[in-house]
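One structure follows; several queries about it will come next.
For subunit A:
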Amino acid sequence: MAFDYEKYIRPGKLPHIWCPGCGHGIVMKGLIRAMDSLNLVKEETAIVSGIGCASRLPGYIDCCTLHTAHGRAAAFATGVKLAKPEMNVILVGGDGDGTAIGGNHFIHACRRNINMTYIIMNNYIYGMTGGQFSPATPTGHKASTTPYGNPDPNFDIAKLAIGAGASFVARGTAFHANQIDKLIAEAIQHKGFSVVEILDDCPTTYGRRNKYKSVIEMMNRLKEVAVPVKAAEKMTAEQLEGKILTGVLHKVERPEYCEEYAKVIERAGGAK
Partner candidate 1 sequence: MARYELRFSGAGGQGLITAGIILAEAASIHEGKQAVQSQSYGPEARGGASKSEVIIDDVPVDYPKATKVDALLALTQEACDKYSADLKDGGILLYDTDLVTRLPEGNFKKIGFNIINTAKNEVGREIVANIVALGAMIALTGVVSRENGEKAVLSRVPEAFLELNKKAYAAGFEKALAASK
Partner candidate 2 sequence: MSKKVAFLQGNEAAAYGALYAGCTFFAGYPITPSTEVSEVLSAELPKIGGKFIQMEDEIGAMAALLGGALAGKKALTSTSGPGLSLKQELIGYGCIAEIPCVVYNVMRGGPSTGMPTGPSQSDVMCAKWGTHGDHATIALMPASVQETYEMIVRAFNLAEKYRMPVHVLPDEIVAHMRERVVFPEPGELEVINRTAPSVPPAEYKPYDTKFGDVPPLAAFGSGYKFHVTGLNKLPDGFPTTKAEYVQAEEERQIRKVTANIDEIVEFEEFMLDDAEICVVAYGSTSRSARYAVNAAREQGIKVGMFRIKTFWPFPDKQIKALAGKVKGFIVPEMNLGMCSLEVERCAQGKAQILGINRVDGEPINPEQIIEKIKEVK
C-alpha cells in the first residue's frame, strides 16, 4: 500500500506554492515519512520556519506551526523548546534564511545544543525574492544580483554547523529521496541540536541562470556529486575532487540545553 502522506498534511492547504521541478516537496515528503516512522504526535510537534520558499513548508503540515520572520526560526524555536521541552521542535528553511540573515541564531542554536532538528534546504539561491545570491551560491555562479558571476566565497553549511557545535550533522540531496526520511528521523531521535542539509534545486531562479537545461539535469548533478561518507573513505583525494559527502557527517554526545537548564532549576531549588 502506498504511503499515506495525507495523515500529516493539513486539509485544504494544498497545492503548495513551489514551482514545478523544485525539490522542496521531496523534502517535505521525506519529513512526513520521518515523522510517521517516529509516530510524532501532531499536537506535540512544532514546525518552525523563517521566510522564503522553503519556509512555507510548515503551513502544509498539520502540527503546531510557526512561520516566523526572515532568519528568526532558530530563535523563535529556542523559545518554544525552552518553554515546553517536551515538544518535538523541527525547523525548516532555506540557505539564505538560515545562514545569512539567520546566521547568528543558527550558530548559537548549534552552540547551545538545544534538542531540535533543523532541516536546511540548500538550493544555492534566494528563490522567493527572485534569485539573488546567498551565502551558499557557488563562487562564480550567476544570480540576479551577480550578473558577472558571484564574487563571494560560499559557506559549507554542514561544516559551519559542526564548527558551531551541532552534535548531529547530516547531508542528503533532493535526488536521493529515499535517504531523506532516514536522515531526518535519525536527526530527530538524536538528543541535541541536529542539522540536516538537503542539497536542493531551484530550476526557476538558479538553474536557468546557470546553464542547466532542465530539472533533470539539475537532479543528475546532485546524483553525480553526492558521495556517501562510507564510500568516500575508500576514495582518493583526486577521486573526491568536486564531490560532496552525504549521509551522517557528524554525531557526538554533548550536554543538551534544556537538560542543562533543568539542572539550573534544580540548583536554584525550583524543581517540582
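Throughout what follows, a residue touches a chain if its C-beta (ideal position, glycine included) is under 8 Å from a C-beta of that chain, and two chains touch if they have at least 3 such contacts; residues count from 1.
On how the list was made: all candidates are chains of the complex that A comes from, given by their letters.
Since this is a predicted model, take the numbers as computed values, not measurements.
> Counting any copy, say which of 1 or 2 touches subunit A in this complex.
The single touching candidate among 1 or 2 is 2.
> Quick one: in the complex, what on subunit A touches candidate 2?
These residues of subunit A touch candidate 2: 10, 13, 42-44, 46, 48, 58-59, 62-69, 72, 74-84, 86-87, 104-105, 107-108, 261, 264-265, 267-272.
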